[in-house]
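Just one protein chain is left out here, and the rest sit where they should.
Note that the chains take the letters A and B in the order they are written out, and that residue 1 is the start of every chain.
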Amino acid sequence: MITKEIFEKLKEKFGDDIIRLDESVKDPFVVVNPQKWLEIAKYLHDDPDLYFDFLMSIAGVDYPDENLIRVVYHLWSYKHRHMLVVKVELNRENPVVDSIDSIWANANWLERETYDLFGVVFKGSRNLKRLLMPEDWEGHPMRKDYEEPKEYHGISTERENPVYLFHLVKPPEEE
Amino acid sequence: MALKDVLILVVKISIVIGGMLGVVAYLTLMERKVVAYIQERLGPNRVGPWGLLQPIADGIKLFFKEDVIPAHVDKLLYIIAPAITMTMAVMPFVIIPFSKSFFLSDINVGILLLLAISGINTYGVLLAGISSNSKYSMIGGLRVASQLISYEVALSLAFVGVVLWNGSMSLVKITEAQHVVWNIIPQFIGFIVFFIAALAELNRIPFDLPEAEAELVAGYHTEYSSMKFALFYLGEYANLTAMSAIITTLYLGGWQGPWLPGFVWFAIKTFVVLFVFMWIRWTYPRFRFDQLISVGWKVLIPLALLNIALTAILRIYI
Partner (left out) sequence: MSKVEKVDITKTTHIEHTADGVIMVTNLDLAVNWARKNSLWYLLFATACCGIELMQTGGPRADLDRFGVVFRNSPRQSDFIIVAGTITYKMAERVRRLYDQLADPKYVLSMGSCSNTGGLFQHSYSVLKGVDKIVPVDVYVAGCPPRPEALTHAILKLREKVGREPYFKNYVGTRFFKFMRWIKNDN
């Protein structure tokens, strides 16, 4: 099935919770209501015609202009050999969405990564803590307004450009 | 015992221990050279001619390193563990006949003594693992315990075959009984079992799980530095030499051979076995732990029992 057919099938079942379909990009995607996402995901996984048995990735994208964080899910069905891209749109100040690690177990690490780097809270996750950054790290570094701290545990995070050490070139004057 | 006998014994012991330590030190170089040639490298060659001074440099360096005793260890056990390993590694040479007339003692329960020594030898490694109080050492120590207990059984059963065939427990008598045919031919199954169990007893690849560097940092000697580590390092090679000497004595006819003097034959055979150990180490990958245990209990022990039965039948009809 192509994305359009899947979208129509979902629309029939869930109505207004399936918000829109975008076919203008290379990988067409479906945008769904974050409140109903767990239910929809369960349907995508269990329905014999859809049967998405593999979660390929979860990624976050930050849109400060629209005040949105979009979480992107890539699903794949080994049985029917079709793919689906699902996006949920979350408020940037308080991004909360249901966790789907009860359906696809590998979602746990992907969600942890998204939580770590974007600060998206996955409600009902088995084990939601930082995956890549140290556990006492402050802030979520992949957000576009993130600013690097001056030091971490007493280690300075700045370094003079080694080019200027030899006094051949002068550093640009700060304004 | 007259003073003269005591003096002779002391001289003999010094020769054996001194020679042993020299051989063991140079075994480390031999191992490095063997692995180098197996991997198409050159190995140590900058320190003295052909790298011959390498073991001396290593020894002096280790002696002058800082001797770290971490705060979290059980001090007494931590300190005696390398001593146990080293002492017990040298002990088997007490009863091994190096030539027809040169041996320290000929006791009639020699094989039992060997088993006792290898039993105590386990403690060195086990105590090192447990007293270090660090998780990698601990896992290494526990692996040693389960591995050595499993393989000790196969090892002793292989011993039984030799004892039945030669009708003695004294290593001198066993060697002399092999003057017609070496034990490796009538005891072939026993030899295979013994060799594999010996590999496991020595914690060498393919059974080097107690110090598997990919999983356990350095296994039971993770926390040891300086001379304490050197004792483990030398102890490992001393064990290796001892095990090769035992295999030579039990299966390869000991010092017996034509033309050359007995001592030379003994040395040649021991070094051939040593080389085979090194060859195996740098050729094979490591077993998984469950495979290791199941090989020990499901293959080696039944084989050893079969060997005993066959030996008994042969003994009756030949």
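By our rule, a residue touches a chain if its C-beta (ideal position, glycine included) is under 8 Å from a C-beta of that chain, and two chains touch if they have at least 3 such contacts.
Small disclaimer: the values here were computed from a predicted structure and weren't measured.
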| message | For the chain not shown, which residue from B:Thr87, B:Asn133 or B:Ser225 touches it across the whole complex? | response | B:Ser225
| Contact residue for the chain not shown (choose from B:Asp58, B:Glu152, B:Asp208 or B:Glu236) | B:Asp58
| Out of B:Leu21, B:Val47 or B:Ile107, which is the one that touches the chain we can't see? | B:Val47
| task | Could I get the residues of chain B that touch the absent chain, sorted low to high? | result | 32, 36, 39-47, 51, 53-54, 56-62, 64-68, 213, 217-218, 221-226, 229
| said: Even though one chain is hidden, which residues of chain A still touch it in the full complex? | reply: 132-134, 141, 146, 148, 152-153, 155-159, 162
